[in-house]
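All protein chains of the complex are present and in place, except for one that has been dropped.
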Amino acid sequence: MALHRYRFRAMAAENEVHVHEPSADRAAAWASRAMAEVARIEAKYSRYRPDSVVSRINAAAGGAFVEVDAETLELLRYAGACHAQSGGLFDATSGVLRRAWHFDSPRVPAREELEPLLALVDWHAVEIEGSRVRLGKPGMELDFGGFGKEYAVDRAARVLAESGARSALVNLAGDLAVVGAQPDGSPWRVGVRHPRKAGMALASIPVSSGAVATSGDYERFVEVDGVRHCHILDPRTGLSARGFQSVTVHAPSCLVAGSATTVAMLKGREEGLEWLGALGLPYLAVLGDGAIVNRFEGTGNPA
Amino acid sequence: MAATEKPDGALGALMRAALALPILALAPRAGAAVVGEVGASVLGYKERGLMKATEPILFGHAVIDDVWEVEASAVGDILTGASPQLVTNVNGQPMQVLTGASVYERRHAGDAKVGRRFGELTLSASAAVSNEHDYHSKAGGLEARRDFNDKNTTLTLGYGRANDHVGSSIDPNLDAPRTTDQYLAGVTQVLSPVALVQSSLAYANGRGWYNDPYKFTLTFYPDQPLPSLLPDLRPDHRRSWAWLTRYRRHFAAQRGTLQADYRYFQDDWGVRAHTLEVAWDQQLDERWSLRPALRYYTQSAADFYSPVIPRPAPRFQSSDQRLAAFGGLSPSLRATLRLDSVIVEGAVGYVHDASSLRLGGSGTSAFETLRAVYGILSVTYPF
Partner (left out) sequence: MRTLVLVAALLAAGCTHVAPYERGYLARPAMALEESQGMAHAMEKIYPSKEAASGGAAVGGGGCGCN
C-alpha cells in the first residue's frame, strides 16, 4: 500500500493531500478531485475575488437582497450557530476590523479608528429571508475566513471518502481531516506547531478519525511594547485575543474543531479553558506564559 | 473520542449545525465492517367498531463490507379471521351482512433478501412466506440493479414468483393453488443535487384460484318467489399492470422535502385505478421532522362486480367491495425523532373510502362507506 503525497497551493497557503492506495493513478484522481473541491470553495467564498458569493453580498450591503444557494445558506446558518454558542464572540461580520489593523506596521489602532468599524460588526444585522441574504448596513462585510478553510477541509475529506479512499489525510495549512486510520490500523501522527519556535513541533497527536484544527497567535501578528497582537480580533472591542499562544482541538468535523479553537482564543485563558472543557473534545492549549494544558491521550514526543 | 457519544450543549449545537452541511462530519468507525439497523413497529387500526393492534413487526437491515446487503422481517399477527359475508338485497337495496362469528387467527409471515454488489451491478434474491389457517403463501424473487453515470441513473430488473394455497374455515375440503409470475423494470434518475425521480413498470400474470371463499351474494327478485344465491366466482387468471412514478425534491431554504407518488393500475378484470400521494417532510430542527401527507385513491369496478346477481346468472360474479367502483381520501401525519442511538417514528392516519369519492363521482351506490383510523409506532436502532 503506497503513500502518495500531493502538495498544492490554495487559500494563500501550502497544503497537502496524503492518500494510501496501491494504484498511483487512482490516488492521483482522488487527490485531484479533492484539490478541485478546495479550489471551488475558495473561488466561491473568497473576499479577494470580485465575482465570489461573498463579494457579491458585500457589494450589496445596505441595499438589495442577494439570491444564494443551499450551500451558502447552510454555511451562514452554521456561522449563526457559532455566534449563538460563543456568546457573540464568533462573528462572521468582524472582517471589517482588518481595515484598522495592518500587521506589517507595528502599531495598535486608536479607538477612533476602531469605533466606526465596530459599528459595522453586527451579526444580527445579517438578514436571511428564504434563500436571499442581505447585510443590513452599508459598509458591512461578510468574511468566511473564520471557517471557510475548515469547511474546505471537511468537503475535501468527504470527496476523498466518496471517491473510495479508505486511508487519506487532507491538510490545509495546519487544519486537517482524515479518512480512516493508516492501512495497518495505526493512527496518523499529527505534529502541533510550536507557537514560538518556527519549524519545530510541540507535540505529536494520534489521529485515526475526524479532524484537527489549530488557532494561534503566531500566524499574523505585531509586537508593540513587548505585547503581541494577533489577527484573531474580539468583535466587541476590535482588539486582539489574549491569553493563549495556541489552541488545538480534535473534533469529528474540521468546521467544529476550527470554531472551537477560535472561540477559545477569543474567550481568553480562564473562560477559554472552561469552554474547551465544557465541549468535551480533546485539546491541547499553550497558555500565554508558555504553559501547556494537554487533554489529548497518547501524545508523544515530536516525531 | 468520548465526545461523539452524546454531544449536547455547545458541542451538540455546533455538531448539529455542521451536519446540515454535506460534509463527512461523523468519523467512519474504525473497523466497522457491518452497518445497519434493527427495529420493531406496531400498528393499531380502528374501523367501524372493530379494533385491531398487531404484535410488533420485527425488521432489520445491514450492509456488510460495503458489498453484501441483507434485509429481513418477521411478524406474528393476530388477525380477525375471515368472517363469511353476504351481500343481500332483502331490504330492497343491496347491503352487507355478516353471517358468522368472527374467528381470531394467527398469521406468521417472514421475508428475507440478500444482495451482493459487483462494482456497479447488484444482484439480489428474496424469499417470503406467509401462513394462516386458511391461506399459505410462498414467494421468491430475483433482482438486478445497475448504476450508470456516477450513480446518476439506475436501472432495475426483477422477476418473482408466488405460490399461494387458498383454504377455507367453512369448507375444509378447499385447498386451491394459485401461481403468479411477476416482472418489474424500473429506472431511477437523479435530476439535480436536490431532486430525483423513479419510474417502474410491473406486470403480473397469475393463474389459479381467485374466488373469495367467504363472500356470497343473495338476491331477491320481485317476480321470483325464491332468491338466488351465488358464491364468489372469479376468472381463473388475472393479468395486471402497475406503473409507479415517484418524485422527491428537497428545498434547502425551507428545510423541507416534497414527496409525490403516482401509480396507475390496470388489470384484465376491468379494474382501473389511480393512486396519488403527496407529502411534505419538514425538518423542524436537527432532531425532529414532521410529515403531513394526503393520499387519494380511485378505482373502477371489475367487469364481473355486481352487488346483485344479474339475470341470467353470469359465469363470473362477485359482490366483494374491493372490486367495486369507489374512491378514497387518506390524510396522515408522521413525526420522526432522530437521536444518535435511536430513531422513533409515529404516524396517525385516517382512511375514508366512499362511492362519492370516486373520480367523476359515480361510484357503486351499494358501496358501504369506510371510515378508519390507524396509528403506527416504530423504533429503530442503528448500528
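Note that the chains take the letters A and B in the order they are written out, and that residue 1 is the start of every chain.
One rule holds in what follows: a residue touches a chain if its C-beta (ideal position, glycine included) is under 8 Å from a C-beta of that chain, and two chains touch if they have at least 3 such contacts.
Quick caveat: nothing in here was measured; it's all calculated off a predicted structure.
Student: For a quick check of understanding: of B:Leu155, B:Ala176, B:Leu233 or B:Leu329, which residue touches the chain that isn't displayed?
Tutor: The missing chain is touched by B:Leu155.
Student: For subunit B, enumerate the residues touching the unshown chain of the complex.
Tutor: Within subunit B, the residues that touch the unshown chain are 21-23, 37, 39-43, 45, 54, 57, 59-61, 71, 73, 75, 81-83, 107, 109, 111, 113, 126-130, 132, 134-135, 137-143, 146, 148-153, 155, 158-162, 164, 166, 180, 182-184, 187-194, 196, 198, 200-202, 204, 212, 214, 240, 242-244, 246, 248, 250, 252, 257, 259, 263, 265, 267, 269, 271, 273, 275, 281, 283, 289, 291, 295, 297, 299, 302, 322-323, 328, 330, 334, 336, 338, 343, 345, 347, 349, 351, 353, 370, 374, 376, 378-380.
Keep this in mind: only the chains that are shown with their structure count from here on.
Student: For subunit A, which residues are in contact with subunit B within the complex?
Tutor: The touching residues are 69-71, 73-75, 77-78, 80-82, 84-86, 130-131, 151, 154-155, 157-158, 161, 177, 179-181, 185, 208-210, 250-253, 255-256, 259-260, 275, 278-282.
Student: Could you please specify the touching residues of subunit B with respect to subunit A in the complex?
Tutor: 1-4, 7, 9-11, 13-31, 193-194, 252-254
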